[in-house]
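In this view, the complex is presented without one of its protein chains, the others remaining in place.
Chain nomenclature is as follows: A and B, assigned in order of appearance, with residue numbering initiated at 1 for each chain independently.
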Amino acid sequence: MSTLAPALQQTGSTDKTLRVAVPIAVLLALVPLVVPPYGAILLAYGLVMAIGALGFNLLLGYTGLLSFGHSAYFGVGAYAVALMVKYLKVGSMELFLVGAIAASVLVTALFGVVCVRYTRIFFGILTLALSQVLWSLAFKFFWVTGGTDGLRVPTPSLFGGLVTGAGDKTAFMSHAYYYYVLIMFCACAALMWVIVNSPFGMALQAIRDNETRAEFVGVRIWRYRWVAFLVSGVFTGLAGALWVPLNGLTTPDIMHWTFSGEIVFMTVLGGFRSFAGPIIGAIVFNYLKTYAIGYTVYWQLLLGAVLVALVLSLPTGIVGTAGKLAARFRGRS
Amino acid sequence: MDVLLIHILNSLLYASVLFLIAGGLSLIYGVMRIVNLAHGNLYAFGAYVTAWAIGTVAAGASVPVLLVLLPAGALAAAILGAVLEPTLLRPFYKRAEEYQLLCTFGLLMILEDLMRFIWGPYPLSASTLFESFGSLPVGESIYPTYNFLVIGVGTAAAIFLWAFVYRTKFGVVLRATSQNMRMASALGVNVNRVYVQAFTLGCFMAGLGGAIIVPSQSAVLGMGVDALVLAFIVVVIGGLGSLEGALVGALIVGFVREAGITWFAEIELAVLYLIAALVLLVRPAGLFGRP
Partner (left out) sequence: MSLLVTKDLVKWFGDTHAVDHVNFTVKDSEVLALIGSNGAGKTTLVNLISGLFRPDGGQILFRDADVTHQSVHGRIKAGIARSFQLVNLFDQLSALDNVALTIFSREGKTRNLATLASGDSAVWDEAVEILRLFGLEAKARMLAGGVSQGERKLLDVAVAYALRPKLLFLDEPTSGVSTREKAPIMDTITSVVRSTGISAAIIEHDMDVVFNYSDRIVAMHQGTILADGTPDEIRRNEAVTTTLIGTTETR
């Protein structure tokens, strides 16, 4: 019987995943060597958002909870960094990340206690509402947060001071910082892959599929949702912390519901039913938004129309649709 | 004493507008079991249309003409709702709730920018109507007469809606559909028609809220989402799907908000959410909600 078991196990074995993931990581590492600095920086933004979207999708894709408030955790990460600069005069990226993780653990743990008792629309409403509260605080306590002017964050030192951004900022961002982001992205993606394929990840999917039955196989629903909420928020908080140095400034805009909408959007664009969906969605969205903003001030209208069209006609997103097309193509040839 | 009275009037003013928005949201949810995230934008749309009609198109016209134009925003929001329900929402009733939410979220983004596209980025004002009403003495102080009109419309809407839902034949059909859509359908109710009517009525209420408030405060971008967030608090406190709940919730939020603006402006929204969270912990379905 033990010979049969491995053959029957879940698809998506570690070997197979690594065979896809490693070449992609190598390709991403080559990017700064071949594309102009601007292109590398744009991709760094995309990778940062991919970390946030991966976190978001732990809730949507794996736990079945649609959050409209993930901007809050992104913002908490970003503001944690900015406040560390302002009040503690910290300049080390590693300390930034520690601070951002601590802050987002605190906030998500608290918000989670309230939110995980609800599902479906109530969960969506609560997350959106709580994020708007944080936004209004960032907006109104201007003597702490700088209000709409925001807070500036200088170029940090990386790897405990081994690499500093003393020279040309563009060169620093497109090389040293790009690799920093890439390492963090790979680590986060690997970690998330383990989480969703762990027994815990299976329990989340069970909750998503059938809450009552999950309870009757002994899964304590609220507790598991709460942990998922925490992990999800911390990933997004980490993305916020990595984003600030790239942008050089944090404003209340990143806490606003519209930013949550962007996180939702990129995940749906890529496809929330697959692991890679949010990653691809985030990177593609980042390019789309950059060009849409360059093309028209009404980019939100454009994105809204694309979102509606997407859920109407391609609900499985880029990854799901590509998979279907590939299957059809293989079937014909 | 007069200060207290003015605070109370202001609270009632907020509550009137909030009831119109949240009541519409709740009515739509009660009948159709969907939450329209773009609901706040219909309120904003109503405000813009009325501001545009009164402040731009008919600028300088006499007060009676302006008053006749006042409901233009409510009608425009109702028409928009009647178009949106069959085209964008109907395809989603049989699909998972995530998709409905995503679709209305996309709608929110579209409407937000559409209003900027049509009316530009600057506030649109209809203050001539507000000013033409002058003020009434309240004790030793004075209070804008127009605000009494808003409170009156809010009260009338609450009474009208109650009578409509509980005293008319259409109300019976509406309540039957909300109790059990399949059963109503089996008994010969045209559910599609009930849905479009309920959605239109909900949008009309939101648009009316925007239309009556716009003379006293301009139409600005982002007002839709601000209203949506407040309307959420109202329905969470009162219970999603319950009109009585929307009324009580609107009064609570109205009074707390007025107190907040006076004494704790920075954390006003946070305090409101704290109240909502407390209500949810004690009564998960809200004060008047069905669990």
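Going forward, contacts are C-beta pairs under 8 Å (C-beta built on N, C-alpha and C of every residue); 3 or more make two chains touch, one makes a residue touch a chain.
Please read all numbers here as calculations on a predicted model, not as lab measurements.
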I'd like the shown chains that the missing chain touches, ordered by label.
A
Option touching the unshown chain, where A:Ser92, A:Thr164, A:Asn197 or A:Thr290 are the choices:
A:Asn197
Missing-chain contact among A:Ala78, A:Val116, A:Leu151 or A:Val227 belongs to A:Val227
Mind listing the subunit A residues that contact the chain we can't see here?
1-2, 4-6, 8-10, 13-14, 194-195, 197-203, 205-206, 208-210, 212-220, 224, 227, 231
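Keep in mind that, in the parts below, only the chains that are shown with their structure count from here on.
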Whole-Å gap separating subunit A and subunit B, where each centre is the average of the chain's CA atoms
34
Across the complex, what residues on subunit A touch subunit B?
60, 66, 68, 114, 117-118, 120-122, 124-126, 128-130, 132-133, 136-137, 140-141, 257-258, 261, 264, 268, 297-301, 303-308, 311-312, 315
List of subunit B residues in touch with subunit A within their complex:
35, 37, 88, 91-92, 95, 97-99, 101-103, 105-114, 116-117, 225, 229, 232-233, 236, 240, 265-270, 273, 276-277, 280-281, 284
